[in-house]
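A protein chain is absent from this complex, but the other protein chains hold their places.
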Amino acid sequence: MRETARGVAARLREVRIRRERSGVWILNVVILVLLAFAAPNFYTLGNIAAVLNDAAILGIGAAGMTVLIIAGAFDLSVTAIMGLAPIVALTVAGDASGLAIVLVSVLTGAALGLVNGLVITRGRVAPFVATLGTLFVFGSIGAIISNGNALPVTNGLILLLGTGAVFDAIPYSFLIMLGVCGLCYVLLRRLHMGRWVRAAGSNLRAAHVSGIDLHLVYLGIFILSGALTGLAGIILTGYLASAVATQAPNYNLNAIAAVVVGGTSLFGGEGTLLGTMLASWLFAVVNNGLILLGVNSYWQYLATGVILVLALALGLLGMGGTLWRRPAAPARE
Amino acid sequence: MNDLGAQAVQAIDHGHAVVRATGIRKAFGGVEVLHGVDLDLRPGEVHALVGENGAGKSTIINMLGGRLHPDEGRIEIDGAPVEFRNPLAARRAGISIIAQELEVVPTLTIVENAFLGAEPTRHGLIRWGDARRRVEAVLSELGVHADPDQVVGSMSVADQQLVEIAKAVLGEFRVLVMDEPTSALNLADTARLFKIVRRLRADGVAILYVSHRLWEVFDLADRVTVLRDGSRIMTAEIGQTDVGAVIRAMLGTRSSLIAEGGKPRHAARVARGGLPALELEGVQSGELLQDISLHVHPGEVIGLAGVIGSGRTELAEAIYGLRPIERGTVRLNGVAVALRDPKEASRRGVFLLPEDRKLEGIFGHLDVRENVILNYDPNSEDLQKGQAAATMPRARSPRRRLGGLAPIPLKAERRAFGAMRTALGIRCSGPEARITALSGGNQQKALFARAALSGPSVLFLSEPTRGVDVGAKEEIYSAIDNFAARGIAIVVSSSELGELFRLATTIYVLRGGRIVAQIAADAASEEDVLKLMAG
Partner (left out) sequence: MKKPGLVGRILAADSAASMLALIAVFVIFSSVNGRFLTGLNIHGIIVSAAISAITGLGMTLIIAMRALDLSVGSIMGFSAIIAAELLAFGWPLWLVIVAGMLVGCGLGLVNGLLIVLLRLPSFIATLATLSMILGGQLLITQGETVPIHNAVFGSLAIGTIGGYLPLAAIIAALIFAVVWVVFHRTPFGRHVAAIGGDVRAAIGAGINVNRVTLGAFTLVGLLAALSGMMVAAELQNADSTIGAGAELTAIAVVVVGGTSLAGGRGNLFGTVCAAVLLASIKAGLNVANVSSLYEDLVFGGILIVALMVDGLRRGNRRRGMLVV
């Protein structure tokens, strides 16, 4: 008798969790409706394609960040990797095939992620301060290699990567994002590593006690995040037709915000890649909307922060959901 | 100054209780843990509260401390009913709790800790001179010689405890609740603590002294209350009872059950003459564990008995790689090994069921199936054989090295989970149920299943039935019997003696970090062991 009641309660709780993730859907609908009235020129094929491209560039990096946050870690250095990886790629393989350039960018990102992972696991430094340090180190290296200049892109494939679209409507970058998110989903749900990631985020101490190799897990997720950021970076470079060390300002905040607004808990253990994609879309829409409305472009700096705060505040009021609450932490007070 | 050596009860008003708890009932998740308990504390009296783990002592303490609220019943202070909304309210009412986990800030000094939250100020600045003088006065009254500017973190646990007592004294309290205060103290520190307690008693403080150590109770207390399974079994003046009576009250009918032959059934099946699956020789770890030697053969179940602080927890952690071992040898199947972290330990077939499943066992975000299946590798031959070869560690490593990127074998996992669920009787709404929705007993069974599925050769169980209801307990015991029958070497560390006698053939008794006795379970009684534990 008691067990049935418990079972019902468990199922109810699961339903509530689904509702909690609905915050990002609500915000999306609201914004899209508002734009229909305020800036109808949003709804043109060309514009939507541009927005999808923006969303994809954010989303690919944010997918990696989602995995990190689920594991209980953060990476502040992605802003620098977004610039450094493409710069290295163009410098090292600028004359080679487009594929080689992309590969080098991804591998550079992975290598930078490895550095992060080593500082954290071997150096025994907490992730967010470690990546705060590497943010500046990587950023500096990027500026030094490029001498503060913009490196031009001449390779056709790269330019296509950043600007091309299927049927002129669905950007390649967007398809890549879908693929990346699918890959991350498979990782989290279908591979052992994914389970270890979720376990580490859920209860780090228990993960250690149960024999999970935490060093391996952290190295793996930082390499993944770095690689994905390297991919996002080279796509952005293709879009801008040049590589600049600072081409993705505040990318770290944007990625974290996309993850959180999308419904992934800041405390780790569980997350949603679909939410991250939707939130990336949301941020891209908002930025685009601001441009279309002719608002001073500097407002975009505030947009991400404001939406983040709004989403969390709404969550507090029970509307967007308790996005950041610890669902299974031992109750203390 | 009062006569500190006096044990005789001073002139006390027997009728006047400072704190009176009546008819306290409390349930957690549908399971009632306190069944209408009465308790009263009188000024100038040490009232001891004893009972086995799970008897309800912590719950009562938490209620007095304002961290929990009774479902039924009431608490009165000086005759007036009170409801503590939070710990601060309890403190303001004059109740001071010295918990097992000390509440001091290790980075602050003695003075800063003693006045934390109640700093004396003038014009916004703390009057350190005044504060220091008062702390020095209290410390000398307590018989402690310490520099008040010393950082608390650098002090011994015993001294830190005294800082908490000093804090209480400075805060004008009337009731002192002490939860297992001597668990981390040596004899000298204990004697010092007792002097202080007697001093406080003489000053009219009402003291609730919770302890496993009956000899302390009979040395210090004026009255004793025994709890068992959430009910108050007896309350008596110390002079009018004895250790035997208290032990019988604590154990209830279980002691007679054991006497009637509820002994472990597999005693005959223990493989003699072979190499022990796990052997410790002269192991020393940290400051507590000294010269630990024990062994357990495949198919054998040994028990570790000892009060909290005797070193059982530390021993489990040391074997499993959570604590460094400074001296001594650990052997698996005769081969000396160094298990430096849990990862290595589990690779070699040693698995631990941790004491605190919420902190160290359960993954709240994963469903039941995933919690159970965590270390499961259907391709592991060892699992089929039911016994891992500790001399071939590499047989297990490839699984971990490649396993990360290997796909999860869903079908095999579901099957394994289903089998475990049936075998152990795990009650849940389904494999996808949230593990936090399960009762304590079923959570423990889930962790048990996890241990089983990892194909261990040595299984170390710490408090395997903590927070588990009676029905589930029996099921877990059967499972343990089963594992032993399959050739797994099992070590059970428990504060419940009945459990040890039910499961183990040999019981090692720990006290103060050393093994003080190794007894055959069919050659001793629970009373004997309790006496050995208490010293």
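Brief remarks follow.
A and B are the chain letters, set down in written order, and residue numbers restart from 1 in every chain.
Here is the rule we use: a contact is a pair of C-beta atoms (placed from the backbone, for glycine too) under 8 Å apart; a residue touches a chain by one contact, two chains touch by 3 or more.
Here the structure is a predicted model, which is why all the values come from computation and not from measurement.
From the options B:Leu116, B:Ala137, B:Ala336 or B:Leu359, the residue with contact to the unseen chain in the full assembly is B:Leu116. Contact with the chain not shown here comes from a single listed residue; of A:Asn53, A:Thr66, A:Thr134 or A:Thr229, that residue is A:Thr134.
In the complete assembly, the contact with the undisplayed chain comes from B:Leu125, out of B:Ala80, B:Leu125 or B:Ala188.
As for the chain not pictured, it touches chain B at residues 87-88, 91, 103-108, 112, 116-119, 121, 124-126, 128, 149, 321-322, 340-343. Although one chain is not shown, part of chain A still touches it, namely residues 72-74, 76, 119-121, 123-130, 132-137, 139-141, 143-144, 147-148, 204, 208, 213-215, 218, 250, 252-253, 256-257, 260, 266, 296, 298-302, 304-306, 308-309, 312-313, 316, 324, 333.
Definition applied: only the chains that are shown with their structure count from here on.
Averaging Cα coordinates per chain places chain A and chain B 43 Å apart.
In the complex of the two chains, the chain B residues touching chain A come out as 30, 67, 86, 320, 322, 341-343, 345-347, 351-352, 354, 358-366, 370, 374-375, 400, 403-408, 427-430, 433-434, 436-439, 450, 454. By the touch criterion stated above, chain A contacts chain B in their complex at residues 2-3, 6-11, 13-14, 189-193, 195-196, 198-199, 201-203, 205-213, 216-217, 220, 268-270, 327-330, 333.
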